[in-house]
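One protein chain omitted, others in place.
Moving on, here comes chain A:
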Amino acid sequence: MSAAPILEVRDLRKYFPVRNLWKRRIGWLRALDDVSFTVQPGEILGIVGESGCGKSTLGKTLMGIHTATAGEVMFQGQDIARLRPHESRGLRQHLQYCYQDPGASLDPRWTIRASLHEPLIVHTALKEPEREARVREILAAVGLPETHLDLYPHEISGGQQRRVGLARILTLKPSVVILDEPTSGLDVSVQAVILKLFLSLQEQFGLTYLFVSHDLSVVRMICDRVAVMYLGRVVEIGETSRIFATPRHPYTQSLLAAIPRIGGARVTDTFSLEGEPPSPTNLPSGCRFRTRCPRAQALCAQQDPALRADWPGQAAACHFAE
């Protein structure tokens, strides 16, 4: 239907060992369980889903921060899933991951200047004055004053730390950027500025984004397509407008029902999603959403539903989705 994908993920798995008190392995936590999707160049793919469903693990596994348990990640024609970080450094310079916790990605002992120079020192041969010029250019692009270069992370606010985190990965001019909740903790005004910045950088450098977010109103505004995850699986994927207009999977439906609407009925009075999320170390048989699904039937306990592309521009993994 379109050009060759820039990123193709096939049956990607990441299992973490689960240990008992004596550190013996007693099972596996399936943080990613056969995740497949493709990303077109220049596209913004939103990734949404319950907290703990594996979004950050997905980002980190694509980046090689975690080694995949199984599956393929095709990037620029090569499978990078099993490469160790040092083997794939050259490739992964073009694939960047922006951390969820801004505090965790900045070294508290380094000034902002040092933090921004570091990736350039590691990945490029630029000389100090060129690096400084690049750093200042990006700092201005993310809207921070140059006086901040001499400050330490604890001396700036949470939202400012986040902008530094963004500046840090943009200095490398990557082609695919995985943004892990890039606007959480930003006020609406700065958020608007940062989102506009993403869009203009995308245009300027032809970037492709994987946009992990809990903020569905933002996802709706800027993503071309959305993947909805639940417990290590993609349960629904498709064009943004279709997912929001006609969500097919019952989990997607409850997710959309839980968005607060200013001026409307309060979700805290009306919303309910039955039961606790099951433990990812002890998944239910069959469909992993069935323990909380209003439409679950006997079949759901027996058979794990596969993604069905039964709707134009939209696919869902549910036996009974219509």
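Keep in mind that, in the parts below, a residue touches a chain if its C-beta (ideal position, glycine included) is under 8 Å from a C-beta of that chain, and two chains touch if they have at least 3 such contacts; residues count from 1.
As a working rule, contacts and distances are computed from a predicted model.
With the options "NADH-quinone oxidoreductase subunit D", "DMSO reductase anchor subunit", "ABC transporter ATP-binding protein" or "Succinate dehydrogenase iron-sulfur subunit" in hand, the undepicted chain maps to the protein name "ABC transporter ATP-binding protein" (source: UniProt).
Of the listed positions A:5, A:41 or A:185, the one in contact with the omitted chain in the full complex is A:185. When the omitted chain is restored, the residue from A:10, A:136, A:214 or A:308 that touches it is A:214.
Residue A:262 is the one among A:3, A:125, A:262 or A:298 that touches the chain not shown.
Residues of chain A that touch the chain left out of view are 16, 18-21, 48-52, 56, 100-104, 143, 145, 147, 150-151, 154-160, 181, 184-193, 195-196, 214-218, 220-221, 254-255, 258-263, 266-268, 271, 273, 276-282.
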